[in-house]
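Just below is one structure, and these are the notes that go with it.
Every protein chain but one is kept in place in this view of the complex.
On to chain A.
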Amino acid sequence: MGERIRAIVLWSFSALVLAFLVLPLLVILPISFSSASFLSLPIPGVSLRWYETLLTSPAWGRAILNSFIVGAIATVIAVTLGTLAALGLHRNAFRGKALLMGVLISPMIVPIVIVALGSYFFYAPLGLSSSLLGLGLAHAALGAPFVLVTVSATLTGFDPNFARAAASLGAAPLTAFRRVTLPIIAPGVISGALFAFVTSFDEVVVALFLTGPLQRTLPRQMFDGIRENISPTILAAATLLILFAAGLLLTAELLRRRSVRLRGIR
């Protein structure tokens, strides 16, 4: 009997916590389809006017484009450097490795405002402030540790005998990498890329410090919007971003399952 009550209590508590995690995201969906400009439920009528405002406004269009450009720069750099480093550091023991890993991963935990402030001073003399490239480089430094971590995790399950077998059968190192290692670690590389992209796509503090009006990114645009006057247009943008996040999450989850299968675990 005690066990039953315990199970009920545990289930209800867990359900409440899950609701706390997800409901706040769902509440804004209906409001973004409201025909009125006030932000409360229930909505007086259904309309797509806020989506129209969002998708026809040059400022939002520019911001979305900028975010994709910056995200692409950051992701390409982070994935290339992070994957190479993960391959090089995996099963490689040397003195000071823990320290090196600690430093390489530290961008994940150093307060973002410190990175922003440092970059603010550092980029101006290089002519990189108020440029999409500068913002992309700063975001690449923030995203690379995610790639390092995810690819390293995939490599842990990677049997090096596969690569050795390829080499003993006469494959050149690059061929063995391209035909054997890469397909197996690909899920790790891609989910690292997703993390790196989201890190950049969602980043607003460095963007606040480094961008002028022409380099405004989507989070920056949302930040200004929320600060000045939160309108249903922001919620329309938020709804699209939630759908985008759900897409990314599903991709990452499928990749994780594929990775587990490919590595022959379970």
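Basically, a contact is a pair of C-beta atoms (placed from the backbone, for glycine too) under 8 Å apart; a residue touches a chain by one contact, two chains touch by 3 or more; residues count from 1.
We take it that contacts and distances are computed from a predicted model.
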For the chain that is missing from this picture, which UniProt protein name fits: "Ni,Fe-hydrogenase I large subunit", "Deoxyribose-phosphate aldolase", "Cytochrome c oxidase subunit 3" or "Polyamine ABC transporter substrate-binding protein"? "Polyamine ABC transporter substrate-binding protein"
Only one of A:Gly45, A:Pro58, A:Pro111 or A:Gly212 touches the unshown chain, namely A:Pro111
Just one of A:Asn66, A:Thr150 or A:Thr181 touches the chain that is missing; which is it? A:Thr150
Considering the whole complex, which of A:Leu54, A:Leu137 or A:Ala193 touches the chain not shown? A:Leu137
Absent chain, residues of chain A that touch it: 2-3, 6, 10-11, 13-14, 17-18, 20-22, 24-25, 27-28, 31, 38-41, 77, 80-82, 84-85, 87-90, 92-94, 98, 100-123, 137-138, 140-142, 144, 146, 148-150, 152-153, 191, 195, 198, 201-202, 204-205, 208-209, 219, 222-223, 226-227, 230, 234-235, 238, 241-242, 245-246, 248-249, 252-253, 256
